[in-house]
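Removed from the display is one protein chain of the complex; every other protein chain stays in position.
Right after this comes chain A.
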Amino acid sequence: MGVTFSVLLMEDSGVVMPVSADVLRVLSATDSEPVVLFCCGAVRFLDSLLASPQQPIEDVLTEDEIIRWSTIIKAEHQLVILFSTEQRGEHCLYVQRFNPNTLMKHRFETEPGFSAPINFSATCRGSNIHLLYLYLNGSVYESVLPFRSSSTGAEVVQALSRSLCLSLPLGEEKLMSGAAVVLDEAHVAVVGFPHPSAGACKDYLCIWNTHFQTLQACKEMAGRIYSQLWCYSGKLYVPHGKMLSVIPFDCQKSSLAAAMGKQKQTSQSAECSFVTSWTSQSCTDVTQTTEIKSRMSTRNNIKSALTVDQLIQHIKTSAVEDVQAEVGEFIRRTPQADLQLAAGRVALELVSRSQTDANFYPQCAFLLLLETRYLCYSVCPELLSLAMVKKDFHLCQIAFQIFSDIPEAVTCACLKTILSTPDLEMETVNLDTDSVIFMKELTRAQSRSDEEGGQLNGFCPPALESDVSDTPSNKLQRDPLALDTSCPVGLHKGALLNEVLQTAYSDRSLLPHLKDLTVPQVIVFLQYLRFLYFKYSHDAHKQIRALRTPSISQIIDWVCLLLDAHFTVLAVAPEAKRLVFDLHKFVRSQVKLYAELGKIEGSLQVLKNSKQSEDFGMYAIHVIELF
């Protein structure tokens, strides 16, 4: 910027034409005439200026008013030029519209200590311009300006009405600059501000969701970021170090429903007001480091015996036992509202120390924090991976039960760990008793029904009889449903797998991660799913009272996903053949059963419908009354 031209060069003739005022910028939008913005704030179409270069240019701005930023926006065949000015510490926004030519001036409200917006980003949505601007204190404000001016020439300069749409967290270092750019109505890309949990390093590109105040994705950029950022047709351009990174992005529609995924049957979500992380497709290399900060949490002040800041200081130095005791005390004493904000910070701090200090692992403190139900995955993403590293399956189980926002990648990583841990090791782990009882009952129900030597419902699908020929011969002619229905995994592993089955996920995101499982893991998991499916089809689970049990549809969904993800592997692997064959046979029999049930339903429906129409033969004399 700063460079001014006071002559125009005609392309064809090579004639240099002086104009009568200093030109600041030539602005152009696609498919429209370029517009010349003069330093004095006046605006001319380039064509008209070329036609008469010496035309007088009026002074719009006062003498010491300097244009700091300008842009052009085009929509509905209408051009609007926005520019901001500075004059003795006061900042103003000018909005120049054409046809009719109107110029509106707005004053930016000042933020104490941070008078100037440091970065602007304007987009057009509907019939409004959305102007987003960033202050050095991390506040991102949005102002909405109508595309077509309603009032003409309002003389009084009004303060620009604005709404705070994001409060970026500040690190310890003093910030000098930063940039924010709007990606769509819910997403903002920011550079120059620190990552909320990455500490001092500020060279991060962060994508924030303004609807839910969550960090959607981030990417560490090598070298210094110059606080410049552009967004152009689905790509972000970030200069950093000696490079310019071009990052394609794709903002998915974010909604609570999508975030909560399939988990509809759980009731705990009401308490847990936070939202999951989304993995922006572009930044696939940074999927897990997401974080939520409500805008209030940056300026929280907790009044209790031990403030959250004090506690955090203690956590950094004290011994495990002391920390656990203090956290317990803190949770008891702190009012609920404050606890909601503090729990995340405490957990973060605990995790960060555990990661650095191998001997420090305050399991009880974590459990206590989880029990407050104020934690969710996004608040403290490292917690679950820490628990996995420490093989703390109990914590994992509780976390699975409480967190509704575990990313699919993490779910899969946990699944992998669970599947690869030997059963023997698993059985020693202390798990939630309810889930273990459920598993015990499930396996016992099977042996019991085996002892009885008969089926409960007496159903024997005809398909199976006809299929005998294509089963390998010399197989015992037993009830095929009872084939191989011993639980393929230990009780504890089963209980943990049940938790995984009940997590929320979206198919599209889960599928690629599911492919990471190894063949033996897939087969064991599929065997377990088959076991559950058989059990459920026998209605055994109905007799077991447990609080959290995977539903039949969850089981079937997982079977489908697993088959989808490992179709070729299962087709080739010889050890999978038997398993897939059994599963197919069973599913086929079920399909036949339901087809029969459909027929019964149809017939019963007919019976129900035909019961009316009292029969009086061909003729009767009735008495009716109308009121």
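The working rule: a residue touches a chain if its C-beta (ideal position, glycine included) is under 8 Å from a C-beta of that chain, and two chains touch if they have at least 3 such contacts; residues count from 1.
The working rule: contacts and distances are computed from a predicted model.
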Completion exercise
Per UniProt, and picking from "U3 small nucleolar RNA-associated protein 4 homolog", "Response regulatory domain-containing protein", "AP complex subunit sigma" or "PAT complex subunit CCDC47", the hidden chain is "U3 small nucleolar RNA-associated protein 4 homolog"
Exercise for the section: For chain A, enumerate the residues touching the unshown chain of the complex. Expected result: 599-600, 602-603, 610, 613, 616-627
